[in-house]
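The complex appears here without one of its protein chains, the remainder shown in place.
Note that the chains are named A, B and C in the order they appear, and that numbering of residues resets to 1 at the start of each chain.
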Amino acid sequence: MRYPAFFKARSAMKLASIRPITVLISRELAIAVLLLLGVSFVVFLVLFLSPGDPFSSLLKEQMTSAAGSHPGESAPWYSQYLLWLANITRGNLGTSIRTGLPVLNEVIRVGINTLYLTLGSLLVTLLIAVPIAIVSARHGLTPVNWVLTMFTYVASALPVFWLAYIVIYISMHRFGLFPLAFGSSTQKWNWLHFMLPVLVLGLSNGTMGEVVRHMREELSRVFSEEYICTARAKGASIWKHAFKEGFLIPITEIIAAKIPYILGGAVVVEQVFNWPGMGRMAWQAAQDRDYPLIMAITLMAAIFVRLGSLIHRAVHIVVNPRSSRE
Amino acid sequence: MKRYTQHTTEFSDSAGVPFWKKAAPVDRVYIGYGLFIVLLVVISYILGATHFLPFDPQEINMDLLMAPPQTEGHLLGTDFMGRDILSRLIIGIQAYFLPGLLAIGIALVLGTCFGVLAGYWGGGLDIASTFLSNLLNSFPRLVLILLMVAAFKPNIYLVMAVVGITSIPTVASLIKSKIQFLKQKNFIEAATALGLKNAAIIFKHILWHNCRSVLIIQATLGMAEAILIETSLSYLGFGVQEPTPSWGNMVQSGANYFMQGNFWPSTAPALTILLTIMGFHLLGDGLNNILERKRDQ
Amino acid sequence: MTAGPVLKIENLRTFFYSRSKQAFSRAVDGVDLALEKGETLGIVGESGSGKSVTALSVMGLVTAEPGVVSGKIGLKTDGIQKNLLQNIEDYVNMTQNNGRIMHVSKDNRGWQRHVDRHLRGVRGKEIAMIFQNPKASMNPFSSVGRQIQEAVLLNTSIKNPREAKERALYWLEQVKIDSPQLRYDNNPFGLSGGMCQRAMIAMALSSEPSVLIADEPTTGLDATIQSKIVSLLAELKSSVGVTTLLISHDIDVIKTLSDRVAVMYGGRVLEYGPSRDILSKVDNEKHPYTAALLASIPTARQIREKSYLQAIKGDVIDTINLPRGCRFYPRCRQVTDQIREQCKQREPDLREIASNQSVRCWLYFDA
Partner (left out) sequence: MKRLASVFLTIFFLVLVMMLPQAGALSKEDGSPDGGALNYGEYGRPATLDPITSNDMIALRVCELIFNGLVGIDEKQEIVDDLAQRWDISEDGRIYTFYLRQDVTWHALEGQDPVPFTADDVIMTYNVMMHPQTITPLKVRYEFIDTVTKIDDYTVRFTLKRPILNALARFSFKIIPKHGLQNSEFITREDPFVQHPIGTGPYMLKNITAEREVILVANENYFKGRPHVDKFIARPFADQNIMGQALMFNAIDMIVLVNHRDIPQLQGDKRFVLQPYNALSYSFFGFNMRNPLLADKRVRKAFTYAVNRKEMLDSFFQGQGTIISGPFAPGSWAYNLDVAPLPYDPGKAQQLLTEAGFTRGDNGIMEKDGKPLSLTLKVPIAKESEAVKRVILAFRNYLSKIGVEINAEFQEWLAWKEDIFLNHDFDIMFASWVFDDSADISSLFHSAEAGPWKNNFGAFSNPDVDSLIVESKLTLDHEKRRTINRKLHDIIADENPYTFLWTLTNYAAYNKKLRRVAIHPYKFFTFADGWFIPKSEQR
């Protein structure tokens, strides 16, 4: 009598509490797709407005077959864009002007390398910044963590390539190690080869000071929330209670917000450390005006950024049921 | 070890304490340092503009290439063309001044517009401006700059315009949250009830009285941003070009000799960058603490 | 078991430092209270009189600097007997001048660490607390049921999660939440304020504490819900019979629920005694402040006749710039010329004027 009702109601509740989350996440996905569309449009626009008409060469075959006319002249911009977009969705990003290789494969290949670098250095940034933030949120600015905080400020104000040079110089002359991550097929693999670029970018991507500040503010705000007081009053661990709002959400927020900066820093670090990633390719492509390649790289970078913020939104939605009401 | 915090009672009337006295000592140090840096920047600008420099920054001395500091009156030595590093450092700030202002201007003006549209009117405008902000946020700044360099010609003003545009979302979201906060406090309803016009509310009461400090802080951070971006671009070859000195291209050209143990030509400008950016960041931080967060406890 | 109060607060001082004014605010300045087993002690007073800070000081929850600076809080229950402010002197350095505290320094971090260690086994287990603003006091990121379950697991002998859940459901039922199974999985934002407060009460009671501190349990709720919570508390008082320190600025709530009452003003207890005597009879044998408080409650007749409310004139005392004499003197309307000088110059002690009833006023005794 009681239990059937209980179960029925419970399953109804479960449904009600789960459905909004899936709905919300799929909505976020839809927004991400829309944003990527927007990104592609901006990229298109930039190149469309650039002198030299890069699109006519890109869309030559499609245009002639579709419009049956001379490319680039009669086709209005929107049909050019739609054609280009249709090609992209079919996975056809064209071939690199410079190497003749299909752009998609190339960009995915280097994109993965850049992803390693980005995620690695994000981890480094967080591993350094978060403990400092936690300590200073909990105990206020003591001399020790003031020095540490200043250190993060210094790190984020350093020109990244200069730091990279210093690190290479030191690692060579002090530790007898040549820190090139890749391009070492004849050398024995050494994790330090991988670590140094990651470390340099992690330290000096210009975001560390801000990460410390953001984490510290969020944590101290959450620590002063009333529910933390309740948790203390009932003898529970305040870390456990502060974890979601004071730690999980800000961290995913930082990850989402800082990926663009780190990708930017990666352009420089990849040059110095000979890391075969997207940034290095972007630089080369910018020099060669390899339009298909630089478009693809920009799109790929945007995908990384959107993925980061998708993770953030998903965590936010899953952790914080309130947002389903918003 | 115990660390005692000192608190002294004061039985006097405490109403008229100026805001800098309310600031924590740390914040005062930050702001003091930041203002010192800003002062140095201004002084350098004036020195550069009036050509009151130890040496002519463009004067080439082929007999004195890469001289160490203190050689023949060159306090910081000379660079790869035998030019005086100190003079070039002093005049180097000019490379950032106008382009940086352009970036800051774009970011603040457009960011404020976006923020006001989203926060004040909300609804569809909010959705649209949030979308645009997210869109701009999707581009890694340096990659976007490389795209622009590929599409157009590399030019510091173009680059700084991109920097400004990509900073719009930050400013917009700050302004928006500020306005939403004011809305929560029924500030805007009250003002409307008083019969104030929208323009007056937005410009006078929201932007001037409540968002001023946010914008000032963003401006200081924007300058730091401009310097760092230019430095990275200089390394990639797309920064300010010779013979105009910029700190970025000075570090870059100096760094060519770094591996041979000739540290000074890159260290001097790199430290200048470091100290300046620290100054701007700390100034922003200190102002933020005083004006925004800790109004009072 | 030894007789005596379960909770005895002696000479509790809790200060705050205002950086902008560069001075102390003496939120609690020498409070003595005793809570007997089984009774409900009400603390009443205007906002800013130091009621809540007293409660937070007991729990060691004052985080602002310098916080608790002196005193003794004795807790004597079946399981535990200790001074909650043990060794406070080690952490505080006070210089006094003519009995006035001029300068305080405190190793607040050390003290906090000490308190957290010292009060393990007290917080939640022996003393549970209900806060005002129930919605903000529940963790918004966790379901109501799980928060209660956590309290059960932490503070009772039940270590089995399933049993703990059963117990949590039991308590949800006890506080009259309908369909507790449904509510169990709800997050605080999904509940109304009243519902939240019930859940808070359930959470506090589920730890089976010796002492319950209810800090403004009805503030921030709608009037109808207030009365429901009050009647729930009254019911629980008779059925569960937990020793309660009830804090409220609402005299009606105190009157309904408490056995004894302490009236606080400016960080001091001004009157202390059985609530029946102090809050119900209207006669002169009270502190002028209590009288004024009582007078400010609209009676049925006043409401009917739409006459003006009798608010207490003046502002609540600024605990930074304390007067030398009686703290209520600037607002007092019962000062006679005879004692005026005394009121101005010296602060009266809290003295017993009847059985169990103490008052801090020159009206009732001489210097």
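Rule of thumb we're sticking to: a contact is a pair of C-beta atoms (placed from the backbone, for glycine too) under 8 Å apart; a residue touches a chain by one contact, two chains touch by 3 or more.
Just so we're clear, the structure is a prediction, and the values are computed from it rather than from any experiment.
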Where the missing chain makes contact, among the chains that are shown: A, B
Which residue of A:Ser136, A:Gln271 or A:Ser309 touches the chain not shown here: A:Gln271
Touching the absent chain when the full complex is considered, from A:Arg216, A:Lys258 or A:Arg280: A:Arg280
From A:Ser40, A:Gln80, A:Asn113 or A:Asn320, residue that would touch the chain that is not displayed: A:Asn113
For chain A, residues in touch with the removed chain: 95-101, 109, 113, 165, 168, 172, 178, 180, 182-187, 270-274, 276, 280, 283-284, 287-289
Positions on chain B where the hidden chain makes contact: 60, 62, 65, 80-81, 149, 153-154, 236-238, 241-243, 253, 255-260
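Heads up, the rule we're going with is that only the chains that are shown with their structure count from here on.
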Which of A-C and A-B has more C-beta pairs touching across its chains: A-B
Chain A-chain C separation of Cα centroids, rounded to whole Å: 50
Shared-contact residues (touching 2 or more other chains) in chain B: 3
In chain C, residues with contacts to at least two other chains: 109
List of chain A residues in touch with chain B within their complex: 31, 34-36, 38-39, 42-43, 46-47, 49-51, 54, 141-142, 146, 153-154, 156-162, 165-166, 168-169, 206, 209, 213, 217, 257, 259-261, 263-265, 267-268, 271, 279, 282-283, 285-287, 289-291, 294-295, 297-298, 301-302, 305-306, 309
Of all residues in chain A, those that touch chain C in their complex: 6, 9-10, 13-14, 17, 139-140, 224-227, 229-236, 241, 244-245, 319-322, 325
Complex interface listing, chain C residues touching chain A: 56, 59, 61, 63, 109, 120-125, 128-129, 131, 133, 136-142, 150-151, 154-155, 179, 181-182, 185, 187, 189-190, 200, 203-204, 207
